[in-house]
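Removed from the display is one protein chain of the complex; every other protein chain stays in position.
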Amino acid sequence: MISQIRFAGIGGQGVILAGLILGEAAAIEGLNVIQTQDYGSQSRGGHSIADVIIGDEPIYNLIVTKADILVALAQLGYKATKHELKKDGLLIVDTDLVKPDREFIGAPFTKLAEEKVGLALTVNMVALGYLVAKTGIVKKESVEEAIRRRVPKGTEEINLKAFNVGYEEGAK
Amino acid sequence: MKYPFPVGTNDFIQGDEAIARAAILAGCRFYAGYPITPASEIFEAMSLYMPLVDGVSIQMEDEIASIAAIIGASWTGVKAMTATSGPGFSLMMENLGYAIMTETPIVIVDVQRSGPSTGQPTLAAQGDVMQAIWGTHGDHSLIVLSPATVQEAFDMTIKAFNLAEKYRTPVVLLTDAEVGHMREKVNIPNPDEIELLYRKLPQSDEEAKFPFGDIHGDLIPPMPIFGKGYRTYVTGLTHDERGKPKTVESEIHEKLIKRIVAKIENNKKDIIEYETYDLDDAEIVIISYGIVARSAERAVKILRKEGIKAGLLKLNVLWPFDFELIEEIAEQAKKIYVAEMNLGQVYHMVKEGANGKTEVELISKIGGEIHTPYDIIGEIKRGL
Partner (left out) sequence: MYLKSSYEIRDKYLRKDMLPTIFCPGCGIGSVLQFTLRAIDELGWSQDEVVWVSGIGCSSRVPGYVDFDGLHTTHGRALAFATGIKMANPDLKVIVFAGDGDIAAIGGNHFIHAVRRNLDVTVILINNFTYGMTGGQVAPTTLKGLRGTTAPYGSFENPFDIAQLAVASGANYVARWTVFNYVQGIKSVKKALQKKGFTLVEFLSPCPISFGRRNRMKTAPELIKWYQQITIPISKAKNMPPEELEGKIVIGEFVDRDRPSLEEEYERLKKRAKQMMGFEEGEE
């Protein structure tokens, strides 16, 4: 089976890092995976999209054609890409920042990052934790290993904490 | 030797990063560049790695200077590379010609984006094929490679250095924004498992007197690099075997240029590399390269399931071009489709190769999106 997962937000939310860590976790599990990204020219404030395609068979569609899962962290990102989510696809949103016009699940990820982790910047890891808990697309331990490998040195603990805050929220 | 990244293992990295790591493992120790999307990640990786392996990475004032600097470095005997995208590649055309004329081994990476001009900086395209082959003025030849995956970007970077050294020629690694920015699993071998080639150096003072002469009968002169006492004179003017400018003698010009072209053309079999899928009994043949070849492979699989005898020829080397192979394929195929992200470039070469033996049609896509397998299938079915 092949799953197309898209993270959408605005520049600066760490959307691409979330995609990268999910991809690395899949690679750790020996799955086939491709991770790509699309961003506007602005370094901050433009829309930012990270795609992860995970499969246990060879991947030929190199871009997300119809996403199985869309994780939207900002209205701008949601609007830019909502039409590329499958009709029966899963929409996960930051419920404070995105007002979807279709069925969705989610939590106030940014608020959770601020209040439970103490750093709004970790919103990407909170959302990733929520996604993994809800879908089981990769194992929790693989993501934790990927976080240790990929986040800047010295920030491993806070990112792991954020991931777990999101995971617990999703497991509720 | 200690490497600044893990070796002998798999890694999950971008195409650009894979190119930088492969260059380091190929022995590249001089990089000059200028920031440009989507090639900057190569430069950033080189800036991080080069000082750690006693190499040089330097930001020049533009792409003209970048390619000039790597040519200068190469004449000191160092393997050298630069990377850019369309707008910068255009600026490099002048000194690409100089590198061809002076038979300087260098590697140029063009991470293609949509053009002309600034175009779509972050989106992939394959619009620079003709420019890579024919962009610089005058009669010439060089080598152009095209990777389809991050693993191929890694492997072909090493191949690019080997071919540059072996044939004393510039080699263009023609990739694109998609491969450059995409992350995939890549096997990074142990350095001692990588076969590396090095340019032929003169074995005697007598040999060194002919930096541009076919003294071994293989069309490739040994390269008397600077600082070894050879006192080599190198010029972009037409020159004789010793390097002396000869700007009005037509027979000397003809001899020089024909040798530079022949050293690539006569070694086609060694240089050219391609892959085939279900080609043997194919009635419908798709010819593709780079990122699009992956969608084309999928299209072949789907078409075969539906009972359509489709096959794929995936070109890994775009120049020199195997026109004879295309003619062979054209003799057995009912129809050839060329799928590429431009308005028809390799298409024209395929048409020439097919030599009227069968119909050749273009499946074109521009604007930054890659062909999906169904884009290709749709075109093919329409023609059935």
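Letters A and B mark the chains in the order given here, with residues in each chain numbered from 1 onward.
Criterion: a contact is a pair of C-beta atoms (placed from the backbone, for glycine too) under 8 Å apart; a residue touches a chain by one contact, two chains touch by 3 or more.
Please read these numbers as outputs of a predicted model, since none were measured by experiment.
Asker: Relative to the complete complex, which of the depicted chains are touched by the chain excluded from display?
Answerer: Within the full complex, the chain left out of view touches B.
Asker: Among B:Thr76, B:Thr118, B:Gln203 or B:Asn266, choose the residue that contacts the chain missing from this document, as touch is defined above.
Answerer: Residue touching the absent chain, from the options given: B:Thr76.
Asker: Out of B:Ile13, B:Ala26 or B:Ala65, point to the residue that touches the absent chain in the complete complex.
Answerer: B:Ala65
Asker: Even though one chain is hidden, which residues of chain B still touch it in the full complex?
Answerer: 1-2, 4, 29-30, 32, 51-52, 54, 56, 58, 60-62, 64-66, 68-78, 80, 94-95, 98, 226-237, 242, 244-245
Just so we're on the same page, only the chains that are shown with their structure count from here on.
Asker: Measuring centre to centre with CA averages, how many angstrom lie between chain A and chain B?
Answerer: Each chain reduced to its C-alpha mean, chain A and chain B end up 36 Å apart.
Asker: Quick one: which bits of chain A touch chain B in the complex? Just the residue numbers, please.
Answerer: Per the stated touch rule, the residues are 20, 23-24, 27, 32-39, 41, 60-63, 65.
Asker: Residues of chain B touching chain A in their complex?
Answerer: 10, 12, 121-122, 178, 181-185, 291, 294-295, 297-298, 301, 369-370, 372-373
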